[in-house]
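The other protein chains are all here in position, but one chain of the complex has been omitted.
Moving on, here comes chain A:
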Amino acid sequence: MSELRRALVVLAPGPLTTVQDLGRRRHSHLGVGRSGAADRGALRLANRLLANPEDAACLEVTLGGLKVRATGDLLVTLTGAPCPATVTYPDGRTGGIGHASVERLPDGATLRLGVPPRGLRTYLAVRGGIDVPEVLGSRATDLLSGLGPERPAPGSVLPVGPAPAEFPAADLAPVPEPESGVLILDVLPGPRHDWFAPGALTALCAEPYEVTAQSDRVGMRLRGPRLERARDGELPSEGMVPGALQVPPSGQPTLFLADHPVTGGYPVIAVVRDHHIDRAAQARPGQRIRFRVAGDHRPIRPRRP
């Protein structure tokens, strides 16, 4: 019998599903952004649970709605925003599967994801990783530049790579639920806080901002206290990072996420600290965010006598 290539067959992609890994490095001097999972920690966790390499490609599912069928027996896990997940087995039985747990998806079974009650992005990983061709060293889909795999559509067949030598060490990982109330995000001031009026940093942290509907993998437009500029004139475009709070003339900041432009022409008042960028990527439109200036953490050195 010929060996059937294991795969996930997409029956419905939901509002937005993309293939993601940890993105492209070392190409930004060519105008190529990093892209990759918006919630990198969730993608890493999914891969660790399946003993995949940490940067194996997964599906990033926005607000649920994904339906896939297994070709061949697969091991899968779901991380990020917890959502209802139902498996229909080939014999017609159905059952739910847990969050951040290692689950079997036998040949012919379908998995359907509902809308997560909290959080925005769920990661579906499969042991062996999604094995579509790499583009510039990554399988990430960059929605700003159009690089990387096509967005999965009904009928897309996503091949699964060979299982790694290691075996999963745990059946599930305890993970905190995404927050549904006001999100607290730590920021470091700069690089262009001197372009703003003296009270702007205080204003940024004083009142919560609301995540607007103009939010995607490129960035989240926020609505809240207006950040006044102290300097007029144009900033020549300069390099941007994930987590940057870029402030256009409207005074309303945009928080850049994974597919942010490589360079931007508006000043960045502050940058969200790394450990809170994943949290930001789970914020839903309508949710509120409060920023908090947190100092650079320095190594604690024992005082010399």
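Everything that follows uses one rule, which is that a residue touches a chain if its C-beta (ideal position, glycine included) is under 8 Å from a C-beta of that chain, and two chains touch if they have at least 3 such contacts; residues count from 1.
By our rule, contacts and distances are computed from a predicted model.
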{"item": "Chain left out of the displayed complex - its UniProt protein name, from \"ATP-binding cassette domain-containing protein\", \"Tryptophan synthase alpha chain\", \"ABC transporter permease subunit\" or \"Carboxyltransferase domain-containing protein\"", "value": "\"Carboxyltransferase domain-containing protein\""}
{"item": "Contact partner of the left-out chain, one of A:T94, A:Q214 or A:S237", "value": "A:S237"}
{"item": "Among A:T94, A:S180, A:S250 or A:T263, the residue in touch with the chain that has been omitted", "value": "A:T263"}
{"item": "Residue of A:G31, A:G181, A:G199 or A:G286 touching the missing chain in the full complex", "value": "A:G31"}
{"item": "Interface residues of chain A (partner: the chain not displayed)", "value": "25-32, 34, 135-136, 145-147, 188, 190-192, 236-241, 243-244, 261-263, 268, 271-274, 296"}
